[in-house]
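Below is the structure I would like to discuss, written out as structure tokens.
Only one protein chain is missing from this complex, and each of the others stays in its spot.
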Amino acid sequence: MKEQKNIFNRQPDRSKYPAKKKNGKLDIDLSSGKFVKLWHGPNHPGVTGNMAIELTLSGDEIVDAKTHVGYLHRGFEKLMERRLWIQCFPTCIRMCVAEPDYNEYLLAKSAEELSGIEVPEMAEWLRTLVLEMARLQSLLRTVPGQAGTLSLGIGVQWGVYLRDLVLDLFEELTGGRVYHMYIIPGGVRGLLPDGFKKRMEEVLGKIDEFVKNIENLMFNNIVFKKRTKGVGYIKPSWVNKYGIVGPNARAAGFKRDVRKDYPYLVYDKLDFDITHETDSDIFARSMIRKKELVLTLDLIRQIMAKMPKKGDIKAQTPNVLHWKIPAGETYVRSESSRGEYGFYTVSDGSTKPRRINLRGPSYTHAVVLLEKLLINANIADVHSIMVSLQTCPPEIER
Amino acid sequence: MEKKNKSSIVNIKSSIIDDIKSRFEITDIVHRRDNMTFVTCEKQKTIALITHMKTNLGFKHFVLLTAVDWIEDGKFQLTYILNNPKQKLDIAVRTMISREEATMETAHKLWKQIATYQRELKEMFGIDFPGSPRVDENFILEGWNDIPPYRRDFDTKVYAEETFFPRPGRKTNDPAEYMKKNLHK
Partner (left out) sequence: MTNENKNHEKFLHEENKIREVKAPDGSIIKVDPLNDYFLDDRPEIKKPKTNKIVEKFLNWSRAESLWVLGFGTGCGSIEIPPLMTPRFDAFRFGVAMRPTPRQSNVFIISGYLAVKTLKRVIRSYEQMQGPKYVLALGSCTINGGMYWDSYNTINRLDHFIPVDVYVAGCMPRPEALLAGFMKLKERIKAGRGEGANEYAEKFDWYKANQKKIINDWNMPDYNW
């Protein structure tokens, strides 16, 4: 066992240069020929989304990294100040394309909390189902995506195919493939169609099979282990310091999950444990994501079994064209597949929101943390590290 | 069991608020939920209050920092939301700064990600945080030479129409009037 550990523990003694100047900055002189500046992105197949990292290299080691974002900035927070509350719903879901339903849930939740609307129980169950399905389709991209960074492309092919099947279910339930607009203030738009449960079970069965296959492809694969164990290590002490949340914090040994800590919707009626790992490297983070996938399958099965058959799906709301939400401010959060995802909403009592601010997990993961992790990393690991943090640039710039 | 939990959270929260009250002058206490409270503090003492909450009261997780533009009062509201992961409790600290001289003490030494938030605020609201790392660098925008876009007096529609070659033929209707005419005949 000990010998094997030595193979994985590949933390070479990185050379000490460049020296630090007195003001704390690195002494990097490009004209000396020792260092090369390299832009990783935005036009690069290995970048998650549309962002860029400015790397300074010494050989194939990274000595300095700077994240550049803003390539996807649309000014949502400004646009929503110009729109009615109900017009904000189709706008805000486009903030994150990977799992748009969290945006509509959070905006609906903040509007309901500020104006004191109680949501019927049936609608809460349906909301939970939609959110878990959104997490499922997002994880189906990211779990094999980690294998994709090491050119195990077949995993991505399986995952994207299965994601399509989940999107078909979404289409049946909501009418939309990627953007659903299913959750509206006061409730949801419709009940489950006939036979939905059976078709859902079929898809979940296929994903069960996929989990077994991905186990062999990734976690029992010696190449995958060698490339990911001990790489991209996050110290547990960084978790609070850098604001790390979600799966990345759980891989470092912190049992933090918004679904358990601040139960929203019907998560307190569901039976589940927080996923947990301690190694805190890329391998542990992809393991956490695989466990999350299994947990999500389990949660969807629980929801389908425990959900009431009938019930109100929408509470009475005022005419949405003249809907004035009482003045006040609130912060609501939910657990997306990347971690704590929250909306800070301020209303001044008019028909339009005063300010809506999104707190995305990538805001901390992709800027300060990524810059820190990349220093002394190898150029070949940049893509793996980015994907393992599950960075999503639209959350940073909105 | 649940009820007991709820009351214990309220008790812990009120003891924490009492502790803050005894040390700092806080006003406008709004209890939004059982585990969420908004307080207002004056500008000079805000960073001291946050430091105290982080080091002594267990508010280890920093959720967000953002600004709201109250143009009617000539003020910016800065909101720092802090989270106590052990007690599962949120306290948001608000502070009002003047709109003309929009500067604030930097807090980047407390949490690393605050530097990023301050960079964004500098760019989008024009609030300066002297001493914060890389605060003058571009974060989101590139080559922007208008007033900071998140300020209320910046009209994004006018700017877009002047700049981006709008395609002719777009009609805009007030939704309320349009629906009255065409739906509720």
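Per-chain residue numbering starts at 1, and chain names A and B are given in the order in which the chains are listed.
One rule holds for everything that comes next: a residue touches a chain if its C-beta (ideal position, glycine included) is under 8 Å from a C-beta of that chain, and two chains touch if they have at least 3 such contacts.
Computed from a predicted model, the values in this text were never measured in an experiment.
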item: Option touching the unshown chain, where B:12, B:26, B:141 or B:179 are the choices; value: B:141
item: Contacting the left-out chain in the complete assembly, out of A:45, A:116 or A:308; value: A:45
item: Of A:73, A:109 or A:259, the residue in touch with the unshown chain; value: A:73
item: For subunit A, residues in touch with the removed chain; value: 30-31, 37, 42-45, 49-50, 70-75, 78-79, 82, 90-91, 94, 97-98, 141, 156-157, 160-161, 163-164, 177-179, 394
item: Those residues of subunit B which, in the complete complex, touch the missing chain; value: 140-146, 149, 154, 156-157, 159-161, 163-167, 170
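In this section, only the chains that are shown with their structure count from here on.
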item: Distance from subunit B to subunit A - Cα centre to Cα centre, in angstrom; value: 22
item: In the complex with subunit B, residue positions of subunit A that touch it; value: 69-70, 73, 75, 77-79, 81-82, 84, 87, 113, 240-243, 245, 254, 256, 261-262, 321-322, 328-331, 333, 340, 342, 344, 346, 354-355, 357, 359, 363-364, 367-368, 372, 397
item: In the complex with subunit A, residue positions of subunit B that touch it; value: 30, 32-33, 35-36, 38, 60-64, 66, 68-69, 79, 81, 85, 88, 90, 92, 111-113, 115-116, 138-142, 149-150, 152, 154, 156-157, 175-176, 179
